[in-house]
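Removed from the display is one protein chain of the complex; every other protein chain stays in position.
Up next is chain A:
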Amino acid sequence: MGAQLRLLRRRITSVKSTAKITRAQELIASSRIVKAQQRMQAAIPYEREITRAVTGVVSNAASVDHPLTVAKDNPAKAGVLIVTSDSGFAGGFNANVLREAEALRGHLEGRGLSVVPFVTGRKGVGWHTFRNREMGGSWVGFTRKPAYSDAKEIANTLIESFKDDNGIDEIHIVSTEFVSMLTQNVVVKRVLPLEVEETEATETTTIPPYFEFEPTAADVLESLLPRYVESRIFTALLQSAASEEAARRRAMKSATDNANELMRVLTQQMNQARQAEITQEISEIVGGANALADAAAGKE
């Protein structure tokens, strides 16, 4: 009985220290979400403007044939940028992204394309190396706080491969979209070749029917498109960073809750065990005393 009591005490101590760690992680994550969200907000105007500019050029200069806008006739390879995180402890965050990436892979292979993964984040890279999957490129070490130069580096690699005749013919991004503190969705987006999106006719800020270009439409497009890709990747990285922290906060919160619940159950068990031990001791003493009393009575 005594051994069980000691065992329970030890478990309670260990659960308690785990709960302390997860609680601290939860608090750290919550404070980081705010910062990540601010960075995300700060990048929104740039992305909005650049998207508007690209829409303006592409819808105005339909005659411009730029390698980055035209879908190749026989696409053979597709590049998929998979945005994961560097650190774990974030619940299903990375698993969800990788699952979606696998689904996209299957879909693309169904179209007869071979898939080249480009991966950011240690978890995604580890996942690919473990399976001996060849990667077109991998970047680690900045997922918590992505800088624009990181997005630029990724974009350059992708665009170079896209321009190369033997390189990739399509660029997709699999990342996590930050909707709110509670909702983050894994999204798949095709970045290049540009997708024609039907905009609502009711929109008040319609793009004017013509644009003048300095110097020419082709030149503008030439320098605009890489910026556009960079901006899309940067947004994906920022959203993923915010989502990672949100997912971590949630995972750590449920871990803390579980630990507290476990502690409650274990404490109850421990009290029961202690009570049982005391009861047993008392009954032993009473039994012993009775036996002595009976023996004394028998002698008389």
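The rule we apply is simple: contacts are C-beta pairs under 8 Å (C-beta built on N, C-alpha and C of every residue); 3 or more make two chains touch, one makes a residue touch a chain; residues count from 1.
Everything that follows uses one rule, which is that contacts and distances are computed from a predicted model.
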Which choice in "ATP synthase epsilon chain", "Amidohydrolase", "Cytochrome c oxidase subunit 1" or "Holin-like protein" gives the name that UniProt lists for the one chain left out?
"ATP synthase epsilon chain"
Quick one: which of A:A19, A:I50, A:V191 or A:L238 touches the chain that's been left out?
A:I50
Please identify which residue in A:E109, A:E160, A:D219 or A:E284 touches the non-displayed chain.
A:D219
Chain A positions in touch with the non-displayed chain are 46, 49-50, 52-53, 56-57, 205, 207-208, 210-215, 219-220, 223-224, 227
